[in-house]
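For this view, one protein chain was removed and the others were kept in their places.
Each chain carries a letter (A and B) given by its place in the written order, and its residues are counted from 1.
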Amino acid sequence: MGSAIEYNRRDIFKRAAAITVLAAGGGSLLAACAGGTGSSSDSKSASPGGGSASNPFGVKASDPLDVVIFKGGYGDDYAKDFEAIYTKDYAGAKISHLGTTDIAGKLQPRFNAGSPPDVVDNSGASQLKLDVLAKNNQLTELTPLLDAPYLDDPTKKVRDVLLPGTLDAGTIDGKVWSLNYVYTVFGLWYSNKLFQEKGWTPPKTWDDFITLCGTIKAAGIAPFAHQGKYPYYANYTIMDLIAKQGGTELFKRLDACDPTAWDDPAVKAGISAFYEIMDKDYLLPGTNGMTHTESQTAWCQGKAAFIPSGSWLENEMIKITPADFDMAFLPVPALAGDKMGPTTLRAGAGEPFIVPKQAKNNAGGLEFLRIMLTKEASGKFAAAANSLTVLKDGVGADVVLKPGTKSSSAALTAAGTNTFYYTYPDVQTEFDTALQAATADLCAKRIGPDQWIAQAKAAASKVKPA
Amino acid sequence: MSTKVDKTSTIPAQGSPTAPVRRPLKEERFADRGGVINVFSHGFLAVWAIMIILPLVWVVLGSFKDNAEIGGSAWSWPSHWSFSAFGRAWSKGGIGGYFTNTLIVLAGSLTLTMLLGAMAAYVLARYEFRGNRIIFYMFVAGAMFPVYLALVPLFFMVKNLGSISPLLGLNSYLGLILVYVAYSLPFTVFFLHSFFRTLPTAVHEAAMMDGCSHARAFFQVMLPMAKSGLISVGIFNVLGQWNQYLLPVTLMQQQGGSDPDRSMLAQGLVNLASTSGYASDFPGLFAGMTIAMLPVLVVYLSFQKQVQSGLTSATLK
Partner (left out) sequence: MRHRKYPFIVGFLFLPVLLYTVLVIWPYIQTFGYSLTDWSGVSPSMNFVGFKNYTALLHDDIFMTALGHNLLLIVLLPVVTIVLALFFAFMLNVGGRGGTGGIQGVRGAGFYKVVFFFPQVLSVAILAVLFEAVYRSDGGGLLNGVLIKLGLENAQQPILWLSDPDLVFWCILAVLIWSGVGFYLVMFSAAMQSIPKDIYEAALLDGSGRGQTFFKITIPLLWDTIQTAWVYLAIAAMDAFALVSTMTPPAGIYGGGPNHRSEVLATYLMRNFLPFGKAGYACAMGVVIFFITLILSVVSLRVTRRERIEY
């Protein structure tokens, strides 16, 4: 029945719109409703297979490139370096660069209006949700990029030079929608200097961790801080405890929002272990209400010993971290009976770069991503943002790493292939929101582990199979 | 009883010979009845005043502190008086530019709101014609609903205006000015409508007798007569438009790197809060707030008499 009625409705709208058009003296309303499909994408976008070997997407140097970068923990200076490389290859391309912390605020209207930028670093607290964008056919599928020749070595394809698991986070139903550029390691962070001063040993097991927390508290320092206003940081610890306890099979079911996965005893074991922090009162006072900056600043100032985060932390806090802080990384400590090994950690690609489908210079956007993966660009990123990219062996010996990055890459080497990466935060927005709410309640001791599990399970049951 | 005796003498501001008699009596009356209440009410007023002033002073102090001091006790005093945070907020945070943007938009929108609002209100108030009531109620109804209800289609409308001329579209001064005007019209028309009704008709009639056109009578006779009403509604509009947050956040977004940043002060400050979150620059944020607050407070303090008397005539209708 939909179509017939829809036709009528449109007809009504059309008439009503015609009146407004008369009144507004021009711009048609229907044109707005049909915004993107009409005006922008037809002529200039990448024609599949229309390029040559050296220019696989058929980039025209005369086309301007519109870049929007999330200006968060990594800043946006690195992207300016990339843009410089791009203009070297495509002289004359006018590049528009915008760094912002508010991706959704800036770009939602532009997607809506059918005139999005050509390449976007879609990250941060107000990122556009990948699942929503993909479902609404707003993104360029990246297979042509992945199958294109690699710039530094044309005998290889782009997909061959990526670290394993890079594409997982950007994949929905087998299609790749985003290239996540930064290889991020998740776990707990501490100041090596503080630990050495006090004679504390970084704990290997969760029992050690809890014991050490007691010692730390006795020394007058809060053992654990977290970014309470953004409960997903605490989830890095919780969900990792659960994954390591339950093993790969459970991890996959959890990530797929299978409600029955939450009945697994490993879930109970993991969340109960985490709850010991609250139970024994090891939290930094006020941390449940703090933003990431407030809590991380307190941690840098030595008010708390551990904080959960990803490896962007070092660069994010670089301005206020004391010079001799000696930031160090620790995988989430092992629980008794873990199915995954103690060095296993959550690692995967962050900073999703997307090329909107309606982009005027779609080819340029893809080319920009291809340039990002060169050794030159990857090194620039490591130097400017103190983090590693998804490029295999992406950093030459000439790049000096900061202590935190060095520490987390050592942990990554130790983990070897034993890594896992949750995708639900990127592709199951409503579920993730509900899980964060449950965790906030748990951290404030408003609910216990059992209720937390019940809420998580209820949220997972609401997710409809796609 | 004594009250009856001097009732006649208490009519105020008489300057009558009975005044000296009245004064001690009154003070006595208030003293015995109101002593406790006076302490109580004075205390209450003072507490409220402190509640207003303390956070503002605290923010100003915060712009001189460093990160550690801000993260420490709220009572810490800045250890050294450095203005560097102000420099960061002004240049890197762009507060200076946001100020200019806001002034440009407010100057345009206020002028247009007053002009168009007065024209519409005048015609609706003083002329009989078919459809008068309908148009009037259409205007008044708009004052009832929060702006966010129309936000989604409004965005497209402004974008469409942009296809007529880029001067009118998203992230344009004129586009935002027109939106501000449109959303300020309901209150302005409603208010000035009742104001024009109270003005005497005689002057207007006399002007028409002298051969004035309708338009001239409006601009040269009626507008000057309505001055106090215009000032009042103008103050309401300045406050209302200055307070806008949702409209500029939706319509005044920089569309790309080549697009100038035309953020209003309010959204610019929230941007600053967000960026200083990622750069861990709390003093910069406090300084930004200070810069955003102080000029407004200074302007208000210099014009507070006009503001208050403007509101006074607004409520007297």
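Going forward, a residue touches a chain if its C-beta (ideal position, glycine included) is under 8 Å from a C-beta of that chain, and two chains touch if they have at least 3 such contacts.
All figures in this text were calculated on a predicted structure; none of them were measured in a lab.
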Residue among A:129, A:157, A:193 or A:406 touching the omitted chain: A:129
Candidates B:142, B:162, B:234 or B:284 - the one touching the absent chain: B:142
Hidden-chain contact residue, picked from the options A:231, A:246, A:270 or A:333: A:231
On chain A, residues whose C-beta touches the chain left out of the figure: 2, 5-6, 9, 13, 16, 20, 23-24, 32-37, 104, 108, 111-112, 114, 124-126, 128-129, 132-133, 135-138, 228-231, 284-291, 294, 298, 429-430, 433, 436-437, 440-441, 444, 446
Positions on chain B where the hidden chain makes contact: 1, 3, 6-7, 10-13, 19, 23, 26-27, 29-31, 33-34, 37-38, 41-42, 44-45, 48-49, 51-56, 58-59, 62, 70-75, 116-117, 119-120, 122-124, 127, 129, 135, 138-139, 142-154, 157-158, 178-179, 181-183, 185-186, 189, 208, 213-215, 218, 239, 242-246, 265-267, 269-270, 273, 285-286, 289, 292-293, 296-297, 299-301, 304, 307-308, 311-316
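The working rule: only the chains that are shown with their structure count from here on.
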Gap in Å, rounded to a whole number, between the CA centres of chain B and chain A: 42
Chain B residues within the chain A interface of the complex: 67-68, 71, 155-157, 159-164, 170, 249-250, 253-259, 271, 274-282
Of chain A, residues touching chain B in the complex: 24-29, 31-33, 35, 64, 66-68, 71-73, 94-98, 100-102, 105-106, 109-110, 112-113, 115, 117, 291-294, 296-298, 301, 316-317, 319-320
